[in-house]
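Every protein chain except one is present and positioned as in the full complex.
First chain written, first letter: the chains are A, B and C, and each begins at residue 1.
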Amino acid sequence: MISQGKQRIVWAQAHMPLHCMLGERFAQRRPLAGQRIGVALHLEAKTAVLILTLRAGGADIVAVGSNPWSTQDEVVAALREADGIEVYARRGETDEQRQANLQRLLDFRPAIVVEDGGDVAVGLAERGRGAAPGLIGICEETTTGVERLKELHSAGRLWVPAIAVNDARMKHLLDNRHGTGQSSWEAIMRATNLLVAGKTALIIGFGWCGKGLALRAAGLGARVLVAETDPVKAVEAALEGYQVVRLPEGMSLADVVITATGRPGVVDLVALEHAKDGALLANAGHFGYEIDLPGLEKRASRVEEVRPGVHAYELPDGRTLYAVGRGELVNLAAADGHPVEIMDISFALQILAVEHLLSRGAELAAGVYAYPEGLDAVVAEMVLATLGGQSRS
Amino acid sequence: MISQGKQRIVWAQAHMPLHCMLGERFAQRRPLAGQRIGVALHLEAKTAVLILTLRAGGADIVAVGSNPWSTQDEVVAALREADGIEVYARRGETDEQRQANLQRLLDFRPAIVVEDGGDVAVGLAERGRGAAPGLIGICEETTTGVERLKELHSAGRLWVPAIAVNDARMKHLLDNRHGTGQSSWEAIMRATNLLVAGKTALIIGFGWCGKGLALRAAGLGARVLVAETDPVKAVEAALEGYQVVRLPEGMSLADVVITATGRPGVVDLVALEHAKDGALLANAGHFGYEIDLPGLEKRASRVEEVRPGVHAYELPDGRTLYAVGRGELVNLAAADGHPVEIMDISFALQILAVEHLLSRGAELAAGVYAYPEGLDAVVAEMVLATLGGQSRS
Amino acid sequence: MISQGKQRIVWAQAHMPLHCMLGERFAQRRPLAGQRIGVALHLEAKTAVLILTLRAGGADIVAVGSNPWSTQDEVVAALREADGIEVYARRGETDEQRQANLQRLLDFRPAIVVEDGGDVAVGLAERGRGAAPGLIGICEETTTGVERLKELHSAGRLWVPAIAVNDARMKHLLDNRHGTGQSSWEAIMRATNLLVAGKTALIIGFGWCGKGLALRAAGLGARVLVAETDPVKAVEAALEGYQVVRLPEGMSLADVVITATGRPGVVDLVALEHAKDGALLANAGHFGYEIDLPGLEKRASRVEEVRPGVHAYELPDGRTLYAVGRGELVNLAAADGHPVEIMDISFALQILAVEHLLSRGAELAAGVYAYPEGLDAVVAEMVLATLGGQSRS
Partner (left out) sequence: MISQGKQRIVWAQAHMPLHCMLGERFAQRRPLAGQRIGVALHLEAKTAVLILTLRAGGADIVAVGSNPWSTQDEVVAALREADGIEVYARRGETDEQRQANLQRLLDFRPAIVVEDGGDVAVGLAERGRGAAPGLIGICEETTTGVERLKELHSAGRLWVPAIAVNDARMKHLLDNRHGTGQSSWEAIMRATNLLVAGKTALIIGFGWCGKGLALRAAGLGARVLVAETDPVKAVEAALEGYQVVRLPEGMSLADVVITATGRPGVVDLVALEHAKDGALLANAGHFGYEIDLPGLEKRASRVEEVRPGVHAYELPDGRTLYAVGRGELVNLAAADGHPVEIMDISFALQILAVEHLLSRGAELAAGVYAYPEGLDAVVAEMVLATLGGQSRS
């Protein structure tokens, strides 16, 4: 298992040229020497490369998972045993285990937390101001996490500066659009072996992720429906050529339903009443609560895993609905997560944000900060330098 | 001529449902009664509908053109003679005439200026603080104009609040992307009767307009090259599947070159040296200075209008380059400008901004203001109500 | 008018590189010296270049129009007066005039007829075997014409060999798909100044033309519906991501309706009952009989030309429907027809077919012949030699 995990890490590393560039600089200058960094991310191969690059810069690291179903145990094993990193995570871990692991990360007293989804920030808010004595700042990866940070700040419960890495132009333009778009569809194709062309796909939420999901749906030959509550985004979707629908209408037409709203229970039991027999249900938002699968399970006469990662819910009314990836982030639950190059970019942004907070964080008041514009351009220039067959003056 | 102009206005009106809704409210409540509004826009049919809607709300209006090559004389005639609007503009007017007209607009002492490109704002800045005694505020339509306003404000020479209507989400997502995208290509096809499929198109500038130009180029079957100096936007273009190039390389490959940067002389004589024999040159940015056609004319052995709106520049080295629409905004110089529905939306945003400034402008300090978020949603809801075959909960 | 027509011909010639190559060979070798060629095509600038190229090869030519609404009088004038070609055609000519012109073409006793739509072949069949004494063969340009030729042949009334130039791979892959696709949409945009993005477009018929219309509709941001009676083509449309509909359903959803079936009365009064208020109606098939506009006119309370080439039909039930280009081939009736490069290819195929019939036609029995495979490749190689930025080993 270790060797399988190591193999994946090596493959990722070979396709993360920005981390290679950063790793070379880090190995020479050790800018993070002695700094404690807490990592709470999806623990798969690309995250491992981030962790190893941070360590190459001299950092001490404790890592936990940000979602119990995205953790890849073989990668965790390789990090622990081949690389000696302190990792607390297991695929399918219980809520109690997650909380215990989170506590371990806090006990480590990190100077910087790099996280995905905001659970550490929320955990800190719950524990009160003194819970993280040496903490300088937080780097947050996702739309969901940034929204939670802003809520904490509004409520006066964010004690440190936090950088909205998600809002870097290089992040949401690429990660949410291209990363989520490609990898979610790849996961659905892999899990089901079904054809996308000619299918009707309902994308719920037309934010950065939803836009990517719709783009790739169309690119794979699907007819695209969009359900979106923000009227401006709904108009935007209509002008892209997608059919804007209300949720019940969309559910009744869709062969594939994908959520990307960040909001719990968007596809509730009422919406599921409208779903077609045979519909595929998947979630591309950070948390696994957008589709009410627990509720559906109660209503079902039978639930069975019919292909790896695909659960059939047989309903008393004769319909069968299929959940792909248990309603968790489908690209991580049923495939290998974002494409390697996307995480190379997103984590390069994280690394520069970590450096930025270490050098400037002490001057900053608590709050949620935009990603520094200049660092965005630095990463963009690195990408342009590596893009095959592309050049620019 | 009047009847031809009137016919165009009637057609536009029939396809501007938002103006119909606003016009009904205005006719009943007359919220602009007695207010002076100065309009400096492209004077064609859709602008005429805006002007007539403002007047239906009770406003007194003086209008001038914002670009000498976008003025449609028959529309001006219809506005003047059929509708009794005070208009000062003529297609192909000289700089002196433009300045005289601008002065007339200022002499009118408008409370609000609705403009496109910022010439009024700049004219005011040149004349000094006292030049527009009753002015409450400015509504600016374009990226270029907003940038000029910000420069004026930085230089301490913007005396009133200005609303960046261009930055409304409903504006740049729709007008710049879909309006410029469709209408610029339509103009090029109309002017040249040439095939787009299989051609190599170079889009210079990957802002909102450039994105729309690239999207439609691909949609029409062209191979798309993008030249862009902002590295983040360059990466974005590459991930859309476009080939990112340096300007000289792009010029040497392109059959069609379109500028959308807002910056003067982007395609200078050095760049034109690289252009292919037979290349088409067009501009989709606000001002006609992005391609150095005056310089090219000096260098040419012969310049001839070979189709309406298409000038051939025969060069001593044997190449012939074709300028479409004289290097001015190609969709207005060689076609009818933005599609009607786009201007229905953009001008509905303008009307709400005018109302907003009239009711709140007196409280606001000089400066450039974001478009009020709530008004964006109001317009979006109006659009959704009219969208054929689309619905939303 | 002559000079305007001449200008268009010169422009076309400059963008028809295949005709330049063929013209050079023809001028040197005069392979058509003394041959009589009858041309019955859409008389606009590109056709003029074909005619002039044939004459450069030594042919004597009489030309008539193939559709009264596609004739461009200024091009006819230029051909007649500047170039001394015998042409009988006038825009909007009556049926009697057309028949008289057709008779003139037959009286000329052509050895070869190059035509578009099959009217000459049908006229010959009606007149009986002796009507065209010296005729060697026919070259037919369109799907419609080829179908009529096959019907004539089945009925034993085709007296000579005819080459289905339409069925050349270089013809339907390019002309019908790319030519019709681009130019029909350009004509609709030009005639209406309306936005395509966000509209619902119904394409009736999913043959080569329909595929091109759907491709460009999607490329311009429309949501695409397809009505098609052949189940195989209907499945094909569905898998391209288009929504396959029955005609009444499609009519009730569509903002723009385009016919491309080759069959009369496809959009009859029953179908028009389902049309939405404000719908645009256009035809991209060869004949102007696919939409029952004469029937609609009878039912209308008022018919008015509201923009050049756009007629509003106000119906007693309150709806207004708009016909673009009078229901005739919309790209010719409301714009300049196919893009120049497309006709360069299609007419190069014609020229090679003319040469082929002159050298081999006497050996061939009456019947409809496939386009000679080798000539297809000859034209393809010529195109590849001219394609900007493209290369091939």
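Quick notes on this structure:
Assume contacts are C-beta pairs under 8 Å (C-beta built on N, C-alpha and C of every residue); 3 or more make two chains touch, one makes a residue touch a chain.
Just so we're clear, the structure is a prediction, and the values are computed from it rather than from any experiment.
Among the residues A:Gly38, A:Gly117 or A:Gly198, only A:Gly198 touches the chain that is left out of the figure. Of the candidate positions B:Ala121, B:Ile138, B:Ala222 or B:Met382, contact with the unshown chain belongs to B:Ala222. The residue touching the chain not shown here, chosen from C:Val244, C:Ala275 or C:Leu352, is C:Val244. Take subunit B: the residues that touch the chain left off the picture are 197-198, 218, 221-224, 235, 238-243. Seen across the whole complex, the unshown chain contacts subunit C at 169-170, 173-174, 177-178, 227-232, 234-236, 238-239, 243-249, 376-377, 380-381, 383-384, 387, 389-393.
Listed by residue number, the positions of subunit A touching the unshown chain are 7-8, 10-12, 14-15, 45, 178-179, 182-183, 186, 189-190, 192-200, 215-216, 218-221, 223, 253-255, 276, 278, 306-307, 310, 335-337, 339-342, 387-390.
FYI, only the chains that are shown with their structure count from here on.
Distance between Cα centroids is largest for the pairing of subunit B with A. With each centre defined as the average position of its C-alpha atoms, the distance from subunit A to subunit B rounds to 39 Å.
Inter-chain spacing, taken between the CA centroids of subunit A and subunit C, is 53 Å. Once the centre of each chain is set as its mean CA position, subunit B and subunit C turn out to be 36 Å apart.
In subunit B, 178, 387, 389-390 are the positions where the chain touches two or more neighbouring chains simultaneously.
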